[in-house]
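Shown below is the structure under consideration.
Up next is subunit A:
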Amino acid sequence: MAFFVFVCAALMILGGAVGVIISQHPVHAALSLILTLFGVAVLYVAQDAHFLAAVQVIVYAGAIVVLFLFVIMLLGVDSAEDLQIEPIPVQRPLAAIVALGIVGVISAAIVQARSTIASGTRSGIDIPTVSGDADGNIRQLARDLFSDHVFAFELTSVLLVVAVVGTVLLARRPDKSGAAS
Partner candidate 1 sequence: MQFPILATLVFAPALGAVAISVLSNRRPEWIKLAAILISVFTGGLSIWVLSAFSTADSGFQFVSKHTWIRPWGISWHLGVDGISLFLVVLTGVLFPLVILGIDPHRDHKRYLAWLLLLEAGMMGSFLSLDLFLFFVFFEIVLVPMYFLIGGWGYDDRVYAATKFFLYTMVGSAFMLVGIISTAVLAKTNGAGHITFDLVELADKVSFAASTGRWLFFAIAIGFAVKVPMFPLHTWLPDAHTQAPTGGSIILAGVMLKLGTYGLLRFGVYLFPEAAHYARPLFLTLAVIGIIYGAIAATMQTDLKRLVAYSSVAHLGFIVLGTFAITTQSISGAVMQNINHGVSTGALFLLVGMIYERRHTRQIAELNGIQKAAPIFAAGFMIVMLSSIGVPGLNGFIGEYLVLTGSFLTARWWTVVAAAGVILAALYLLWAYQRVFHGEPDENNRTFPELKLKEAAVLLPFIGIIVFTGVYPKPMLDRIEPSVKALIAHVSDKTGYVEPTVPTPVTGDEVTP
Partner candidate 2 sequence: MTATVALALEPTPVWYLLLAALLFGVGAFGVMIRRNPLIMFMCVELMLNAVNLSFVALARSLGDIGGQTTVFFVMVVAAAEVVVGLGIIVAILRRRPNTTADDMVELKG
C-alpha cells in the first residue's frame, strides 16, 4: 500500500515537475506545479507530517500558486514561450549534463550512505506511527518550534517584514511625484 502511494505520488510529483518545465504557457506551468505540490503533500502524509501536508496544500498550492496565476493574469503575460528555440547555444545540453550530474552525484551519495539512513534507527523521540494520532505531530512540531527553534521562528517575522516592506517599495509607482517634491 505504502509502495503504491509512493509510486503514485512520485508520478504526480515528477509529472508535475516535467509539466512545469515543458509547458509553453505559464498558466499550464502553474497548474503543473500544483500537481507536484499535491504530490509532495501526499508524501508528507505518508511520512507522518500531517501538519506540513496541510500547510503545503494551503500555503503552497493555495497561496503561492494562486499568486503566480494572479500575476500572470494581472500582467497578461500569457504569451507562450516557444520551447523549440534555444537562443543560447549549448545551453540545453549543458543544462542536461548539469542536472544529470547533480542528480547522479547526490543519488550516488545517498545510495552510498543508505546504511546510515536506515528507517528510524536513531530514534529516540517518539515518532507517531501512521495509525497514531495526527494531532501528535502538530504538538511535537509546536514544541520544537517554540523551544529549540524559537529564534528561527522569530526570525521569520523579520523575513516577512522584509517581504512586506520590499513589496511596498517595489510596488510604488515610478511616479512623477517622486519623493522630495
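Throughout what follows, contacts are C-beta pairs under 8 Å (C-beta built on N, C-alpha and C of every residue); 3 or more make two chains touch, one makes a residue touch a chain; residues count from 1.
Keep in mind how these were chosen: all candidates are chains of the complex that A comes from, given by their letters.
In this text the structure is predicted, and so the values were computed from the model without any measurement.
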Touching subunit A here (same complex, options 1 or 2) is candidate 2
In the complex, go through subunit A and note every residue touching candidate 2.
-> 1-4, 6, 10, 13-14, 17-18, 20-21, 23, 26, 29-30, 33, 36-37, 40, 43-44, 46-49, 51-52, 55-56, 59-60, 63-64, 67-68, 71-72, 74-77, 79, 81, 86-88, 91-92, 94-96, 98-100, 102-103, 106-107, 110-111, 114, 117-127, 137, 140-141, 143-145, 148-149, 152-153, 156, 159-160, 162-164, 166-167, 170-171, 174
